[in-house]
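Yeah, one chain of the complex is gone here, protein chain that is, but the others are all in their spots.
Chain lettering (A, B and C) follows the sequence in which the chains are written, and residue indices restart at 1 in each chain.
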Amino acid sequence: MAITMAQALNTALHDAMEADDKVVMFGEDVGTLGGVFRITDKLQERFGEKRCFDTPLAESGIVGTAIGMAMYGYKPVVEMQFDGFTYPAFEQIVSHLAKMPNRSRGTVQLPVVVRIPYGGGIGAVEHHSESPEAFFSHVAGLKIVSPGTPSDGYSLLRRAIDSPDPVIFFEPKRRYWLKEDAELPVTTEPFGTAVVRRQGTTATLLAYGPMVRTALDTAKAAEEEGWDLEVVDLRTLNPFDAKTVVASVAKTGHAVVIHEAQVFAGFGAEVAAQITERAFYDLEAPVLRVGGFDVPYPAAKLEEFFLPDTDRILDAVERSLSF
Amino acid sequence: MAITMAQALNTALHDAMEADDKVVMFGEDVGTLGGVFRITDKLQERFGEKRCFDTPLAESGIVGTAIGMAMYGYKPVVEMQFDGFTYPAFEQIVSHLAKMPNRSRGTVQLPVVVRIPYGGGIGAVEHHSESPEAFFSHVAGLKIVSPGTPSDGYSLLRRAIDSPDPVIFFEPKRRYWLKEDAELPVTTEPFGTAVVRRQGTTATLLAYGPMVRTALDTAKAAEEEGWDLEVVDLRTLNPFDAKTVVASVAKTGHAVVIHEAQVFAGFGAEVAAQITERAFYDLEAPVLRVGGFDVPYPAAKLEEFFLPDTDRILDAVERSLSF
Amino acid sequence: MAAAPLTPDPATLLPSLEPVQLLDNQGVLHEVDGYPLDLKDEDFRNLYRFMVLARRVDKQGINLQRQGQLGVYASLLGQEAAQVGGAYALDEQDWVFPSYREMGAALVRGVDPGKILQLFRGTWLSDHDPHATHFGLLSIPIATQALHAVGFAMGAKLDGKDLVVMSYFGDGATSEGDAHEAMNFAAVYDAPCVFYVQNNQYAISVPLSKQTKAPTIAHKAVGYGMPGYRCDGNDVLASYAVAKQAVERARAGEGPSLIEAITYRMEAHTTADDPTRYRTAEELAEWNARDPIARFETFLTKEGLLDDAFRAQIDDEAKAYAARMREEIYDAPHGDPLELFEHVYVEPPASYDEQRALLRRELEAQ
Partner (left out) sequence: MAAAPLTPDPATLLPSLEPVQLLDNQGVLHEVDGYPLDLKDEDFRNLYRFMVLARRVDKQGINLQRQGQLGVYASLLGQEAAQVGGAYALDEQDWVFPSYREMGAALVRGVDPGKILQLFRGTWLSDHDPHATHFGLLSIPIATQALHAVGFAMGAKLDGKDLVVMSYFGDGATSEGDAHEAMNFAAVYDAPCVFYVQNNQYAISVPLSKQTKAPTIAHKAVGYGMPGYRCDGNDVLASYAVAKQAVERARAGEGPSLIEAITYRMEAHTTADDPTRYRTAEELAEWNARDPIARFETFLTKEGLLDDAFRAQIDDEAKAYAARMREEIYDAPHGDPLELFEHVYVEPPASYDEQRALLRRELEAQ
């Protein structure tokens, strides 16, 4: 059956609430409206206003109260309406959600999931297309997840909700309508397991979230050039599956890491550094990074020039191969 | 004359206010008290309550009003009392301070300096020893500065205040009492100019802010091992001086980048990635990263085990040399 | 106890529950003590003119979005009186810091609507020069602009300038920490600032009753020691008169205040929204009966201030505006992609040369 990422996520939320009545859901417009992307559609109808409810317009408030509810014993799943509106909650996420289990010497656990529709490519106005994953990846105590397919969307979100550790769950909003033949419920590999989405020998493309599809499209396009690209989907940025990544790069000798966020100090730097540390002698060229330019996310009409696409990736592959 | 970093910074603020009456200073306890580290000592006395004043306890408020004052035509220098209390201002910094000049097509300029005493090593309680520079380095529109010596403290802060672009100015709080023979005012190189603090041939240590001193100490200690280490002080993370860095690594073939922040997705990854991209064939080993562990900043009695020190750096040098 | 109250009589801070209304639903003028109308005939006509223009310009915005010319658009339909009345109370040297729904206020400030729409088209992130019209950048992150307004007002005060700043935001915005910090800073520094809340009853789908349990939004002023006012936001005269009072207060150095203009968003939250999911046709009809323009029209006609010539003139002007908007927007090409690297820094990093070169190569390869 063909399902979309949005359906997979909605079903995952539904099934998690069904399975465990400690799971509660809140955020701006997630109740009556079902979320601006309808990812929480029908959940309030099904589970009532007590388990799925709208909040006042205050992101720090949302994350802060989620922490308190988790201390009480609930498993809150909260939505930040858009990537760019996660920032008001930064302090609660960094100073408390990430640290409290450690601070408390394990006496407090915070099984909270912060869902963030993220990334660009949908022609949105500013602050609606950000890729803030690097910020949160740099915060010990958080797990960072970003699915690239509907099956992973379902499975990783279920795992995130079941996780005893706090999870920042980055939903690739431009892939909400991405389809896949899959039967729900579906169980894919656990956190910390990257997956080779396409076998290849020429070079490795490393991607996550919205860029997985782009990487696969690029691999297809690369066939014309006679290149056989391997595509690795990281799935979880933390934990980071160095093993799968290194195995692929050891095979191909070339690596290009891709994300939408600006390249400078982005997560790609971490991937590049890890590969270089762990597979130095396997590398025939430096790991190249492809991403957005080091400028603010631009206006909709210009985002195509900002965002990495097949051409920019192929250009990097070529530079790598001819290094 | 021997001056400390704290004196250099205080004098820089004083001289900047003297030189330009558009410079205003505010933050928590910066007025009457002169700041908890006394970096703004005597400024209110000298320049009056209108140009140096205490604010209510609200960091988003501090940065947000600084933006408004800069739009009006002032040059606000604001203090975040400690690194860990910058987070409430994250949205104002990321969504507005960094973006507004670009959003406005250059019709709005924001010559704001956000001063942040940062880093550990002073036995402080939690949230007082954070190194958040990687977060802000990943934000286009900001300049990221961190002096390692009193002279640079003075000169870079003067430049930051004169900068037409917003600057996040990271003051290495554990080096506030670091002394140097220098005559103020002093002018060191402009933003984007790293400096070789010690010439060497065996390997390059790359550091900034509080770790510059540690790197120099390590180079000294390394002499015993017969290693002649070069030490590069980055000074500004953005703009990043790839030229000086690459020239050094091209010479030594080995590079170790050092910061206090956790290594995972830290700024060291960017440095490592850049060096690898730009000096691949010069590298005899991967760029190694030395930093804090990927855990929350620990309690004071344990920080010595968390923080990078001479031993951890020498260990990395050894790994690099024997790679 | 030494902890004496900080202002003489807090009871005086308690806003009146009854919103100031000067024009009733039937367009009949009732004077209200303390809110004298200092308007000339020309002003009455101008208020009407701006409201009609705002509605027309707004309609054009929606249409352009429907025609695929804008990515999204946030309508002000129903809020014309609140927006225009508020902004009309300002003098030329004063400033407005808007959110994203303030096309009406923009018009009053003389901002070209076509420029405002470029944000929604996605040509650039903002296209007007705030310094030319004293109308700040549209601000999407909720409540954040209130702090910019306060900082600007603090700057003006420090500089000894006669200048008042008005910050618009919504009912939902009052829940954000930034709104709180802004009002507190303004009060502490006696900043010449007016917080103008258009209470249009919803934050997207969330009704005011789920946003706050405050008796009214105006009551939030009490906690900052500043006056809070309520006005019928569908009555342009009340909106003006109350704003005028707050503006004059700020101008006289008496500090900030908060205005709650009670109104209703007749359209969807933005063109991307489906309001049938969260509100009823009855509610809509109820508010439709309080249309801000119709009411004012009745009044002006009775007063003999609205003749066919003037209507025709406004109509022409509205048409011209709309035509110009279509012209400016319709298939407006995006600018030079290489401008991505402009305006980020006055002193850009060296790495921009490499990145610009990459983009140039990509553009040439197309």
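The definition used in the following text is that a contact is a pair of C-beta atoms (placed from the backbone, for glycine too) under 8 Å apart; a residue touches a chain by one contact, two chains touch by 3 or more.
Because the structure is predicted, anything quoted here is derived from the model rather than measured.
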Of B:196, B:221, B:247 or B:300, the one touching the omitted chain in the full complex: B:300
Residue in contact with the excluded chain [from A:3, A:16, A:30 or A:100]: A:100
Residue among A:69, A:203 or A:271 that touches the chain left out of view: A:69
Residues from chain A at the interface with the omitted partner, ascending: 24, 50, 55-56, 58, 60-61, 63-74, 76, 88, 91-92, 95-96, 99-109, 140-141, 143, 163-165, 191-192, 238-240, 242-243
Those residues of chain B which, in the complete complex, touch the missing chain: 28-29, 31-34, 36, 54, 56-58, 60-61, 84-85, 87-88, 123-128, 264, 293-296, 298-303, 305-306, 311-312, 315
Absent-chain interface as seen on chain C, which is shown: 1-3, 5-7, 10-11, 13-14, 17, 19, 21, 175-181, 184, 187-188, 199, 201, 208-216, 219-226, 232, 255, 262, 286-287
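Here is the rule we use: only the chains that are shown with their structure count from here on.
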Farthest-lying chain, centroid of Cα atoms versus that of chain C: B
Separation of chain A from chain C, taking each centre as the mean of its C-alpha atoms, in whole Å: 36
Chain A-chain B separation of Cα centroids, rounded to whole Å: 30
Chain B and chain C, separation of their C-alpha mean positions in angstrom: 40
Set of chain B residues in contact with two or more other chains: 60, 88, 91, 95, 99, 102-103, 140-141, 238, 240
Residues of chain C whose C-beta touches two or more other chains: 124-125, 141, 177-178, 344, 349, 351
